[in-house]
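If you scroll down you'll find the structure; I have some questions about it.
Excerpt of the complex: some chains, original placement.
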Amino acid sequence: MKLGVDYYPEQWPADRWATDAQMMAELGLTYVRLGEFAWSLLEPADGQFDFSWLERAMTILANENLKLIIGTPTAAPPPWLTHQVDIVQRNVDGLPWSPGSRRHACANNPDYRRYSQRIVTELLQRLGDHPAVAGWQIDNEFGCHATGRCYCDHCRAAFQVWLQTRYGSLDRLNQAWGTVFWSATYTEWAQIPLPRTAPAQHNPSLLLDFRRFASDSWVAYQRLQIDLVRRWSPNRPITHNYLGGNEDTCEIDYFDLAADLDFVSWDNYPQGSAGPHHVALNHDMMRGFKGRPYWVMEQQPGVVNWHPYNRPVPPHLVRLWTYQGLGHGAEAVVYFRWRAARYGQEQYHAGLLRQDGSLTGSYREVAHFLRDLAAVPPISRRPAKVAILIDYADWWALQIDPHQHDFSYLKVVTSIYQDLWAAGINVDVIRRSDSIDGYKVVIVPSPNLIDAAQALRWQQFVEQGGRLLVTFRAFVKEQSNIWSDQPLPAGIDTLLGVQVEDYLGLPPDMRGAARNASGGLSFPYWRWAELLKPTTAQPLLFYNQFYWRDQVAATQNKVGQGVAVYAGCWFEHLLPQTLWQALGLDELAVPFSLPNDVEAIAIDLADGGEGVLLLNHNAEPKTVHLHRPGVSLLLNLPPTTLITLQPRDVAILRYE
Amino acid sequence: MKLGVDYYPEQWPADRWATDAQMMAELGLTYVRLGEFAWSLLEPADGQFDFSWLERAMTILANENLKLIIGTPTAAPPPWLTHQVDIVQRNVDGLPWSPGSRRHACANNPDYRRYSQRIVTELLQRLGDHPAVAGWQIDNEFGCHATGRCYCDHCRAAFQVWLQTRYGSLDRLNQAWGTVFWSATYTEWAQIPLPRTAPAQHNPSLLLDFRRFASDSWVAYQRLQIDLVRRWSPNRPITHNYLGGNEDTCEIDYFDLAADLDFVSWDNYPQGSAGPHHVALNHDMMRGFKGRPYWVMEQQPGVVNWHPYNRPVPPHLVRLWTYQGLGHGAEAVVYFRWRAARYGQEQYHAGLLRQDGSLTGSYREVAHFLRDLAAVPPISRRPAKVAILIDYADWWALQIDPHQHDFSYLKVVTSIYQDLWAAGINVDVIRRSDSIDGYKVVIVPSPNLIDAAQALRWQQFVEQGGRLLVTFRAFVKEQSNIWSDQPLPAGIDTLLGVQVEDYLGLPPDMRGAARNASGGLSFPYWRWAELLKPTTAQPLLFYNQFYWRDQVAATQNKVGQGVAVYAGCWFEHLLPQTLWQALGLDELAVPFSLPNDVEAIAIDLADGGEGVLLLNHNAEPKTVHLHRPGVSLLLNLPPTTLITLQPRDVAILRYE
């Protein structure tokens, strides 16, 4: 794994650049990302370009053998542009966003697209074959600040065209959306509104397609630029820096966005996440979006500036976060940013250097990590045998109609992931429509939308010995977000051997438990419960409370060589022991007990050995008892079964 | 009482209609409501009408002897209309609502009114004399989704005209509103603004008149349609389906709206209410709006979809709710809806059938109720001897200036009602201006606006032996919402024998109690307290705490043969024992003790007997000890004084 930094030469005197470059090289960094917010300097006036300063900076960096990732500067259009042309997004009330920050431009705005193409073309023509350019980053954090969906008239027109392409005729659209409901039958494409603020909710079918359209808009906008890079800077890999997965950062389908990229990268700010398992999930999602190694393009280097409370970052965390990237398959980790900003909105954001140029503790942690890495053989994450299948359309459909206010698709995914993570199981997080060949266990969290082809593929997987888990709210809606007219889960009830009698959104005051057949084990659940009627399946768990006491909560259906498990309720730990056993997960877990928030990642060593990477995410020391002796590669000690990790420290173990 | 369902033939294949009709008839239903969201199908293009499908559906339903209520479809204008004409409301910031849901059109928009008249006329000309039509529902839920008040320029012009009619001259308006305050004297009608968002509050007199105007606008809009029905479908009764009474659903004066109707109906979704007493209050309000029996036009049949948390609906509740309607005088209960929707915004709303056509438990509860009903003689609610007098202008005035954030006119009314309800007292809820002849006890909750004629009528009522209770914040303001220049309660202080020295809005941390003269009884109060100075009245209760300790909290004034009681503070139970006795309420209560949330409704049996309907709203069994033996008509048992009600079960008792 390589390290790098994000650098803004334009924010510092030109006579400082050489010092910075030299310090970066001395620290042992490989990559520098730059350029992605420099439009107003690269094109100081309409059609007048100045790449000289950037080229000078690149040369100075290249002289230190630093490799460069150049960001196209379209995330922040210059004032002269927003002043002379209306390129800004409209919010859900139809009001224009003000310029003055960033990401205010609309992906479907023809002027913004035209000006974007021109600045990117000019940039590429000038610097596309610069030898130090190791790759391109398209724009910056699409969708950040909730800008993934725009409600302007350009978007309205584009949405109508997009729908024409999707449905072909208004008859088919009216049918697919069920516009007979509330008198919404469309007789001209131009009648179809954007879902601006209305007295009541919009049609959920329109809402889902609007989300698909908005996501596609950014994918298409990215493709505009990718096409230019392919032409003018061929053979340079292309990436985009993704946001971490949160309930409010899912406006763009990252699988679709990855399709046109060479590799995925992401901006990893662990503070603000739900915990280290959530960061781990993000890493695995990023690897899954493209099905190959990825980068961390921005790694939090200390305190940030955008939370209501920006918590202090204790020592050792930056090194620990870097190790976590290593363990999950990051090819590079790039710290944001080299030196803290003196100007603008992020002055309270840390860098490896302070504003006054002095070194921070994080700088020293980076150096520490690089010393570590030089001392151990190359390691790689062991391929996963468990896959979680996710889908943005399911996510969106459940956001549009959560029915229970706390219902969150991401929380379902995270809860499943967390149970696997806590057992040290390496997991792939892939697309619902992806191939699942080669996995032993496949988990499909709440696949709300029906897909017959996928159901068939999963059937075959199970028949051939696979273990499948599907959770509640499965196969309820057709792809256009209308309810099936078949018993639920529609079209997969045969595979699962169960039908859903009733679905219950549980308010916070209703929490229950479900027991196994013997009554010896009992597992709490909340938020969602379905009353199950097994057809061919065997009941695994039964409800304990309320008027649905004794009804079935979870089942397993033996099909061919495998088993298909259905979880009808949201267990607080979504993989309770009974389901864990039904899925045979014990054989995939690390064979020793893990303290809370100690992460274990199974690794292969370049020299053929096997081992485990241990990350102590706690503020206290933790001791691990191994099942067999291992050598702690960062220490010079004999093999042992007892490893004590200091607070926020790591161990790379090779099994004897 | 008859039962029915709401049905949307347009949402199901035409070849299914006969099956549905047959199933409805077999279940024993009498009524079907339909058509109220079908505008875009009935007028698929501007001026092109298609009533054939609706007529076919009506014929199929009529063939099963089902009687039909047809809703005019104006609550959801079709997309072609909103696309070509601006008919949408403006919100309080002056921004247009988007179409795409419903209720976005403005009652004062001339185009909306014109298009409404045309579709209704065409509908009536085609189907107005259809033999199966048993009645008409005008539009659907006026004011739903907080659409009762619009801030568009049509409304502004109409408001100015409305004010001209009300005040005649600007001098009179300026005088009535006190526009000398904050330099708001109007010199042309056109200067008068709508109360769009301003830096500070608008003049409360303008606000109250704007509320009156907005309510009148919908009354007038309804009248537009009623006039057409009277002409084209004479002798068919006309209704509108009201919303249940909540603090946020009082934008339209339901007394005014009822004046033009033949009967009131309402949409009864008990989940979301404050409890069974609140539902009971709603039933009684609906009966009172027109002073005659009413319908439940939509009855919750299971889970709904619009709450943040949509709670599960336990078994037996749908039957229990139906009985509650029976006990309060509903002529019909119509379940919303026959079959759960596959399309649109309400897919998560239950029906008697599921989306896949299978029967729900609610379906069976309806069948159960009908079996019950067939086995007992007709019953009717015994006429009330207690009246609560309410008024929308009081409600609005207290919303505009609550002074204490939690103050709610509806909560005052509900608190009074709840105490009577818990004692099994049949109550009428009528208009403040209505005749009160024939009642023994009359309660006027917080009549904020002064009305001398009413005060005189109440005086006569008391003189002739009536028992009157008036609560705090009484007779403070003139009808234009300006403060009286007389001592409070202005113009009714003589009848009550008391004056208000000071009024105190109590923040949540200030709660006290008031004691009776002997000090033996003490009753907690909150939110509001007035310091009373009796003139001719006798003090009943005295404050216990704070700097107003020992001052008078409640009084009674003996006048003629009766008594006038004044409650100066908001007791947590607004009818504490001392006031209860002063009003002689014991003689009107059921003569046995009622467990919590067991509702008792005094009934007359068609064969001349007397009895009581008992409704157990609890999730546990409850036992009632009668004062004399009764026969439980739903069971075949000898007379008894001991009745045990199962959870959510009912008993119809005939006294021996």
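Letters are used for the chains, namely A and B, taken in the order the chains are written, and counting of residues starts over at 1 for each.
One rule holds in what follows: a residue touches a chain if its C-beta (ideal position, glycine included) is under 8 Å from a C-beta of that chain, and two chains touch if they have at least 3 such contacts.
What you are looking at is a predicted structure, and each value in this text was computed from that prediction instead of being measured.
Because every chain is the same sequence, the assembly can be counted simply: 2 are drawn, and the full complex in the file has 3 copies.
Everything that follows uses one rule, which is that only the chains that are shown with their structure count from here on.
A rotation of 120 degrees, rounded to the nearest 5, superposes the Cα atoms of chain A on chain B. Rounded to whole angstrom, the centroid-to-centroid distance between chain A and chain B, based on C-alpha atoms, equals 49 Å. By the touch rule above, chain A contacts chain B in their complex via residues 93-95, 177-188, 190-206, 401, 403-405, 477, 482-488, 504-508, 510, 546-547. Listed in rising order, the residues of chain B touching chain A in the complex are 8, 10-11, 37-41, 44-45, 73, 76-80, 82-83, 89, 91, 95-104, 144-147, 303, 305, 308-312, 314-315, 340-348, 355-358.
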